[in-house]
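The other protein chains are all here in position, but one chain of the complex has been omitted.
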Amino acid sequence: MSQTDLEIVVDDPTAPEDDSPSVVSSGTIEIFVCLLLLALAVTLGYDNWRTGASWDATGPEPGYFPFYLSVILGGGSLYGLVVALIAHRKAAETFVTHAQARRVMAVFVPTLLFCLVTQFLGLYVASFFLIAGFMRFVGKIALWKSLLTALLFTTVMFVTFDIAFDVIMPKGPLEAAFGH
Amino acid sequence: MRIPVKAVGAATALLLSTPAFAGWEPAKPVEIVVAAGAGGASDQMARMMQAAIQKNNLMKQPIVVSLKGGASGAEALMYMKSSEGDPNKVLIAYSLIYMLPLSAKIPFNWRELTPVSVVALDQFVLWDNSAGPKTVKEFVAAAKAASAPFKMGGTGSKREDHVLTVFLEQKTGAKFSYLPYKSGGEAATQLVGNHTEANVNNPSENLEVWRAGQVRPLCVFDKERISYTSKVTDTQSWADIPTCKEEGVDVQYLMLRAMFLPGKVTAEQQAFYVDLFHKVTQTAEYKDYMEKQALKPIFLTGKDMVQFLEEDDALNKSLMTEAGFVAK
Partner (left out) sequence: MEAFGLLLHGFAVLLTWKTLVLMMVGLVLGIFVGVLPGLGGPNGVAILLPLTFTMDPTSAIVMLSCIYWGALFGGAITSILFNIPGEAWSVATTFDGYPMAQKGRAAEALTAAFTSSFIGSLVAVLLITFLAPMISSFALKFGPPEFFAVYLLTFCSFVGLGREAKHKTVISMSLGLLLAGIGMDTVSGNLRMTFGSPELLRGINFLVAVIGLFGISEILLTMEERLALRGHAASISLRVVLSVWKDLPKYWVTLLRSSFIGCWLGITPGGAIAASFMGYNLAKRFAKEPESFGKGRIEGVFAPETAAHASGTSALLPMLALGIPGSGTAAILLGGLMVWGLNPGPLLFVEHKDFVWGLIASMYLGNVVGLVLVLTTVPIFASILRVPFAAVAPMIVVSCAIGAYAIQNAMFDIWLMLGFGVVGYVFKKIGIPLAPFTLALVLGNRAEDAFRLSMIGSGGTLKVFWSNGLVGSITTLAIVLLFWPVIDGLLGRVGWRQRDKLAIKD
């Protein structure tokens, strides 16, 4: 029996501490989500009512199903709201701790910026910035490694999609300068 | 109700006399935008053009077919509208460019695009299940006698198929329940499965099930028979299908298949595509496709095309108004 039992160990230096204080409890988020869904249900319900939500000679009108679905969604979220309000008084389960929130934001904010940059500079430039920036600042990886990885990955993507498979991606001034 | 077909020969001659443009050429892959789902008549046509252009080396850049069938094709129209000035997108249009803005109030007008050429006219045929009535007369009688709703399948709501159904009702006095399916293919298989009594599909959409002997063509909605005489099934060719007028139902409708560029492109860019699609219509691929799908060959461009579009638009508008499909 061959046994090359090498250990693979990867450490996570920026792991969230276990005793980080809670930012917000699950109950509060549930209440918030239910209120949002309720608002959505009302908006869509109204729009469908306007479109026509009755049952005419040949079956339901276009707004019929969506209207009653908004009613169901509204009912479901109202019920959820009540349940959450009752449960809220008892135990407060943590939705996210302070440390966790920081880490989630560390991914979310760059992703948001990435989408924004894609809109103006095209996807490839944006992805270069995202990968290089994320590796350097969030992952604390050496600058040259970050830049190289970002460049390689972006190039591979460009060659695969835009050249090999003719899948056209959003492009900006940089690609235009090279005639793409 | 007939669509004026301009003197095709004259238009072609005019085009041939124009000098070949050495000017503009696309520097990027060109998108053929299809305003319908995959596998539909527009998609098939776009892929035929793609093959014809690539096999005959008519263009240096590759051609990509991009499907924008969302919202019954409105997606493609809005996409073209928003691509103003981009000479790398060509729309393969059909009658939806007139009908969709009327029925769904979509903020679109084909005059905002740059017309390139009309490349074909598509026929409509009345089909029923091969176990159903054998002639138009028997068919109309069966529809009138039916106690349960007599079901007519078609693609989409308030569009060509639906309009034709309404006019069939008006001319025959029979009552149909129109079932809007998502595609002509679906309408075809539902007819085969006997879930509908008839449909008014384009020849291409019912070709396979006709060859399999599962459906029967009753009549074609044109003033003359289809010209192709080679056998499609064991016994019949496209030319064997009588016109509806011959059978006593005077309903005629032809649908354009035309190419458009987005608005605000230069004259050189427009000329490049006029030339390109003219070359396409000369290829073996195009000719073969026209015959297989029983399409009417035509090539209109420039002023002739605009005049054709204006007349066609007016006709479609009056049909839609008469059928009561124009949104208030």
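Here are some notes:
Think of it as A and B in the order they're written, each chain with its own count starting at 1.
By definition in this document, a residue touches a chain if its C-beta (ideal position, glycine included) is under 8 Å from a C-beta of that chain, and two chains touch if they have at least 3 such contacts.
Since we're looking at a predicted model, the values are computed, not measured.
Of B:P180, B:P242, B:G263 or B:G302, it is B:P180 that touches the chain left out of the display.
The chain that is not drawn here is touched, among residues B:K55, B:R111, B:K134 or B:H195, by B:H195.
By the touch rule set out above, subunit A reaches the unshown chain at residues 1-12, 15-16, 26, 29-30, 33, 37, 40, 44, 47-48, 51, 55, 57-63, 65-66, 69-70, 72-73, 76-77, 79-80, 83, 95-96, 100, 103-104, 106-108, 110-112, 114-115, 118-119, 123, 127, 130-131, 133-135, 138-141, 149, 153-154, 157, 160-161, 165-170.
Contact residues of subunit B toward the unshown chain are 37-39, 43, 64, 66-68, 70-72, 74-75, 78-79, 82, 103-107, 148-149, 151, 156-159, 162, 177-183, 185-186, 189-190, 192-196, 208, 325, 327.
The rule we apply is simple: only the chains that are shown with their structure count from here on.
Spacing of subunit A relative to subunit B, judged by their CA centroids, is 41 angstrom.
Those residues of subunit B that touch subunit A in the shared complex are 27-29, 31, 62, 64, 177.
Residue ranges on subunit A touching subunit B, taken from their complex, read 58, 166, 168, 179-180.
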